[in-house]
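A single protein chain has been removed from this complex, and every other one stays in its place.
== chain A ==
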């Protein structure tokens, strides 16, 4: 019985999924076979549809009166949206299915599985006799590609990108040129030279979609990821120029030197123009976001629309749309994020990830379907030679360029790195769509077949084997990185140090210009584009604030889940504070310094919460340390605390305070002593104005104090008790403070040997 149940349960999801798939496939096949219009590239408000209704009315009004149809079938009216939705649903269910079957998804990358499904669906459709929709180029370039690129560009890790920009540019520009001319040149003899070069230019570009899809699963280290990915993004300019150049001249037949020169000029225009267009839209978007304080709901839309406009505007002039999109996202991001609400930020993030995920899935499925659908002209030699040439030229290109690049790099690229870069040069749907856009000719089919074969080869063979190869070669993986305040401090410190050294050297180097840019940014740009006082906040402080918020959030979450944070270290603030000379040993004033201490202890315990492994995966909603914080909630908390706590931590914590870091060590106390609250002792060397801080600080826990003390001092149960008492999570942090305060108060009542009146002490009493 148990065995039977087991087998049933394991096959359960698979069975349901299979049935779902079958149903979907049948419906989509049925819908596809009814009408032979491929794809869904027509506009929605199709006026033709309105006229479809007329025949219905006419047949009803002319002739004799039919009985009123209670239930009728009007499939044609909803055909298009229904088809689109079904395809998308199919894609998503496939994606879902792969993750239910764990074994397969470990071996085969998702992109392969999706292409396979596309092949299957295409095969079924063809078997039934309908015409399968191919990957329409317009659909691809205007609807499917932009979300992926925007997602990549908006979340582009800027620092590694700019640090390796030279290398990336060399690979993108020179590498792609080399590939195109090598392949095109070697193919000469099959067809005329220009067509060959055209083919070479189509097939030579590394595809960002495929790279993302494969690399995200292997969690490779940041440097390699950014190299290959950056290259795939930036080679778009080269591809666009070469493609249009050769397309124009494939018909003309000859290319003169003037044309070549114009081509070079065109390259600069295309790339720089694209970036400029993107930057302009980015600034516009940032500026708009400054005024959205009262209409928070539409903030994400601005980001999406401005970026899409950037893409389309660039495409109007045949500039590089991809580079424009990337530039827009990169420029917009720092300012927009400072202006928009946290919910909008989350929305943007989720939507981008969602859209790009759907797009990618659809692209791969359609690739599979078009393979089955499209007309093929299979030529063994052509195809095989193409595949081999692609590999060879990629390897040669990478090796040659690395040799040159390493002369200028500090962190040289090792042989392993080179291998991964060469192996990661995947081709994908962009090449296919560009081929699709060629004018019809015999060669088009030939080219398309070859392109599809290369894509399949790279995605299947290289995609599947790259993971075991990475493991075999022991390539460095992405390591988990905690947000460390020390690293942040020292990164900034080093920035300034190197800038200073450069200035002393008299050399205007990398750091000098970066520093200048930062200062310009702060002085002028931020003031225009960021609303409010956020524009002047130094980076270190905002980093620190974010970290505190994150830790508070994690504490709240782990508290509400009634789980103890793993306390790794029992170090607390008092271990660090200096003892100070006996003369200055002071008695802490209970209200202020204690809270200061508590705050530090809280921080100590907060820092021990579990660190989760962060590996680079585009489709995981990144476990961003600063995510999912209700900003309002925590800002309020912080403001409250800051009002209460004076940062005058020059108060020497007296040594005999037995404040435990782990609350379990607190002796169970049942007494409440309130008198101590009124005995305030101050330090003789206090400098900052404490009166104001004191006066404005209401002691918040008095009403709760009594009830808190009735429970056991165990932290988890206290939190549990707090929870059961129905305290909103909003106050979850504050009660923790209060309970700590009370604990300390009590422990001090017990262990405090009493006030020691120093001669220099001036007692100021708080009422």
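Criterion: a residue touches a chain if its C-beta (ideal position, glycine included) is under 8 Å from a C-beta of that chain, and two chains touch if they have at least 3 such contacts; residues count from 1.
What we mean here is this: contacts and distances are computed from a predicted model.
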Chain not displayed: protein name in its UniProt record ("Calcineurin B homologous protein 3", "Probable DNA primase large subunit isoform X2", "Proteasome subunit beta" or "Translation initiation factor eIF2B subunit delta"): "Calcineurin B homologous protein 3"
Contact with the hidden chain (one of A:128, A:489 or A:517): A:489
Chain not shown, touching residues in chain A: 163, 406, 410-412, 479, 481, 484-487, 489-512, 515, 519, 536-538, 540-541, 544, 547, 568-579, 600, 603-604, 607-608, 647-649, 655, 658-661
